[in-house]
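One protein chain is absent from this view; the other protein chains keep their places.
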Amino acid sequence: MSLERWIGAWPVYRQLTGADRLGRGKAAESRRSAGLTPRTDTADRVVASVCPYCAVGCSQRVYVKGERVIQIEGNPDSPISRGRLCPKGSASKQLVTGPQREQKVLYRPPYGTAWQELDLNTAMDMVADRVLDARRRGWQDTDSAGNTLRRTMGIASLGGATLDNEENYLIKKLFTALGALQIENQARI
Amino acid sequence: MGSNMAEAHPVGFQWVMEAKARGARVIHIDPRFTRTSALADQHVTLRAGTDIAFLGGVINYILSHGLEFREYVRAYTNAPFLLSERYRDTEDLDGLFSGYDPATASYDASSWAYESIDVEERGGSRHKEQSAPYQHGAGGPSLDAGAGRIASDPTLEHPRCVFQVLKRHFARYTPEMVERICGVPRERFLEVCRAWTENSGRERTAALVYSVGWTQHSVGAQYIRAGSIIQLLLGNIGRPGGGIFALRGHASIQGSTDIPTLFNLLPGYLPMPDTTHEDLAGYLDSIRRPGQKGFWGNADAYTVSLLKEYWGEAATAENDYCFDYLPRINGDHGTYRTTMDMIDGKVFGYFLLGQNPAVGSAHGRLQRLAMANLDWLVVRDLTMIESATFWRDAPEIETGEIVPERCRTEVFFFPAASHVEKSGTFTQTQRMLQWRDQAVEPSGDQRSELWFFYHLGRLVKEKLAGSADERDRPVLDLAWDYRTEGDEPSADDVLRHINGIDLRSGRTVDGYAGLRADGTTACGCWIYSGVYADEVNQSRRRRPRFEQGPYEAEWGWTWPLNRRVLYNRASADPEGRPWSERKALVWWDEERGEWTGHDIPDFERTKPPGHRPPEGASGPQALAGDDAFIMMADGKAWLFAPSGLVDGPLPTHYEPHESPVRNLLHGQQGNPTRKVYGRPDNPSNPAPPEAHGEVFPFVVTTARLTEHHTAGGMSRQLPYLSELQPELFVEVSPELARERGLRHLDWAHVITSRTAVDARVVVTDRLAPLRVEDRVVHQVWLPYHWGPAGLVGGDVVNDLFGVVADPNVLIQESKVATCDIRSGRRPRGPALLRYVRDYRRRAGITAETGTRVMTAGGEHKPAHIEPDSPEESP
Partner (left out) sequence: MTDENSLYGPLADPAADAGHPDPPPRVGFFTDTSVCIGCKACEVACKEWNDVPEDGLDLLGMSFDNTGMLGASSWRHVAFVEQQRPLGRQDAGLSGLPTGPSGTEATDRVVADALRDSERGGGGLGTGPVDLGFPSFELPGATGGAGSRTEFRWLMSSDVCKHCTHAGCLDVCPTGALFRTEFGSVVVQPDICNGCGYCVSGCPYGVIDRRPDDGRAWKCTLCYDRLRGGLEPACAKACPTDSIQFGPLDELRERADRRLEELHGAGVDEARLYGRDPGDGVGGDGAFFLLLDDPEVYGLPPDPIVPTRDLPSMWKHAAVAASALLAASAAVFWKGGRR
């Protein structure tokens, strides 16, 4: 930094030489302030999304930098929300980036008193085995009158109101093929 | 009504404020004064659970003053149709309709039919379990003939026409009766009637908004029917500014009904087959009948296309397109029935997918005890929730009912990917699909449900490979070849298959009209057909609102076929002209020979208003040019539902299951067909005519706060939301505070026969006592977001409620119950069980309490308890 710039950066010099004689404005501007821009300006990309809370369907813009979400706010283009968000929608960044997010598969064995970590693939394999076992044990071919049932009562599921349509589609399709029909949703509640 | 829009849907409420700024009058009818009431022109306090009495009063006001929109009613509703001579009304039978069977607590609905249709007698219990509306799609029940054969009286004078039956049914719902039942002073009620009717008609329309304040009742479906009747009488359906808005509470709860994870439905509101459906033809016959009008007439194309999407090449005409691969239902397999089956050891494994029933479902204790009696439980969520940790922090640990070392349930917790870590569509509350692009990759073991179920399916298929067992064919033949990106299945490809593909060309179909019943199309959900028209993901359209017309047709995609207002043919008169210029939406363009307008017409584009169907036509071809309600079997909107509801063709005021007062209209106290499960672990508080209701003298209701989200899994963990509403509280009026010695911010506990719940007291003028008949009724209110986990904790409010359900849709009554409230904290540990047991003893509660559902006619009636899950031979 040249001496001239160094002196020029000194607020008192600026106060004495500039228009801000009381040193309450331009002369007091710090280096941080001088260089301030919205962090969204530095985003690598802006991704169009939809708020995951209620069913109004407010549009969100997700700002991503270095593969991390740095801001989520409303999308003014939307005819539904006009860029606005409620407190929950406004807290979306905390929802997706906060420390409360679980990262690991956890397993509680029968009669256990603590969680254990479990490898994802192992867990998937264990669940698949248990699905087939419960399916077999709860299987019903016919009712007492001989009518076809072709189902299992050993497996139940609840959820899906914050899941995507595509996800619910696969859930229903797979469970139906397995003969599991106690497949339910918040929509019943 | 039954909605707290400003709090539960704040961003949607901007449009209410916009309308208000333009002169609309906003009325909020709710048990308490909320943030919605604060911005309304008028707030009406009513007793929780009495909305049908209020709405029935409005219907009576309309009909007795001749304020209905008569041309609309005559043209577009079933008002002129004559009913069978066998029909008897609740006015004749002390609160019951004809066909009631006390032994099964259900109706034989055959006497509710139109005159010209001869419906055979059906056994009551079979009707309740196997022809229940939850087994029908959204198109509702079928009729045996089209409107052409139905006797009618266009003058609406015939004593057996729907219009006159309606008039008589509601004649006793006078302002005085509304005041006595609801606690609403009659002048205030009449103001609502005047505002509603004066703002409806040719030149004006009124909109009705409801939420779970209407659905979570033992008569919930009939609440909505009552609202529909008013909106139809006033001509507010299918018209701009009109309508009934069901504000739904979750990002894609509409989508998860359209593409259901519900036991009784297949995608697109096709019913799940039951044991009476021996083959595809039999199944289709139950959906549509020869001569029946409307687009359910093409149910064969929808069903075969679905089966082709499910089982691909394996589904052929010869094997009935694998129809036999579908499991069959034979009764109530809803979530509450299943919960009880878990307690009874009939269910082994349970998946919870972004759902927290330990807090969010009624009767949390029942939920947790059920989870503690499983072999295994899979929980997939963003954060650790109470339903995953019940084995170590459920309230039942403290009471000794669950002991970790003796609880065998194996629990798998899978961290889920969030909404920005995957792409896909949500369907919002007005049926609009909006695509989300993926922003970032999930980290660690976080995965989407799409990933989880795709790979679970893959693993299951691998494990069953080579099986010769016939029951494994549906799994092995399942079409499961969606495109993948890395190991993540492509949501875009799944959506494309949901839209439907013409198997001859390999291209997407443009809409459900392009689906065929000959196996040449595959479509995952017929009502979503068109979302991928022209091989373009239409739900991803985001043309800015500044560049579009008022109906913004190029933002997202709304089913069906991007029509924004359902049944908008009714916005024009029978001749196809808008009812008024001010309220024009779609109309017939004679010159171009097509329907046109601001919205996409919800009608066949080139069918002229004067079109009359040929004799013997059925399905869409049978729709006349003025049959605006194109999904209905007779082309008309139903003021009277000749079939499809198990608790009556018309809404009737019944008291809630737990009520402090006797039904003032009828001997029949509650919904005579409501689902009661008389089990020791699911007790009810006594309600008149049962004795000892005074032990639980107050009415309790619950709702959400803006600052939290349902069971709290997405809000109680966030500092920015938790600090805004940090603790469970109970709101009481100053009058009740005085009566019970409750002090602002001190502790109190609310007690029902299920449990007692601690909460901090908030004394507020926003709650007020009501005068109901000869007594004063106090209501208390609690938000229900808390549980043991999270940054802010509290007791689980849903533990207060038992399980009693609407018989049509099996939704629990959790918006109203009776309770007591006492100052100070509840007892802890096993002392809590003794404390609640003592309340039950004082109230004389047994498993039978609340199960004598038939009270009409006065004499002592037997108890009715829902049977266990239908038994079957292994």
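The letters A and B name the chains in turn, as written, and every chain counts its residues from 1.
What we mean here is this: a contact is a pair of C-beta atoms (placed from the backbone, for glycine too) under 8 Å apart; a residue touches a chain by one contact, two chains touch by 3 or more.
On a predicted model such as this, the values are computed, not experimentally measured, just so you know.
Touch with the chain omitted from the figure is made, among B:722, B:753, B:798 or B:812, by B:722.
Among B:62, B:509, B:523 or B:792, only B:792 touches the chain that is left out of the view. Contact with the omitted chain, checked across B:317, B:691, B:776 or B:831, is made by B:776. The missing chain lies against chain B, touching residues 6-7, 10-11, 13-14, 17, 33, 35-45, 183, 185, 187-188, 191, 705-707, 719-727, 729, 733-739, 743-746, 760, 762-766, 768-771, 775-776, 778, 791-792. Listed by residue number, the positions of chain A touching the unshown chain are 11, 18-33, 36-41, 71-74, 83-91, 93-94.
Note that only the chains that are shown with their structure count from here on.
Chain A and chain B, compared by their mean Cα positions, are separated by 27 Å.
Residues 45, 47-59, 62, 64, 67-69, 72, 75-82, 84-92, 94-96, 98, 100-113, 115, 118, 120, 123-134, 137-145, 147-174, 176-189 of chain A touch chain B in their complex.
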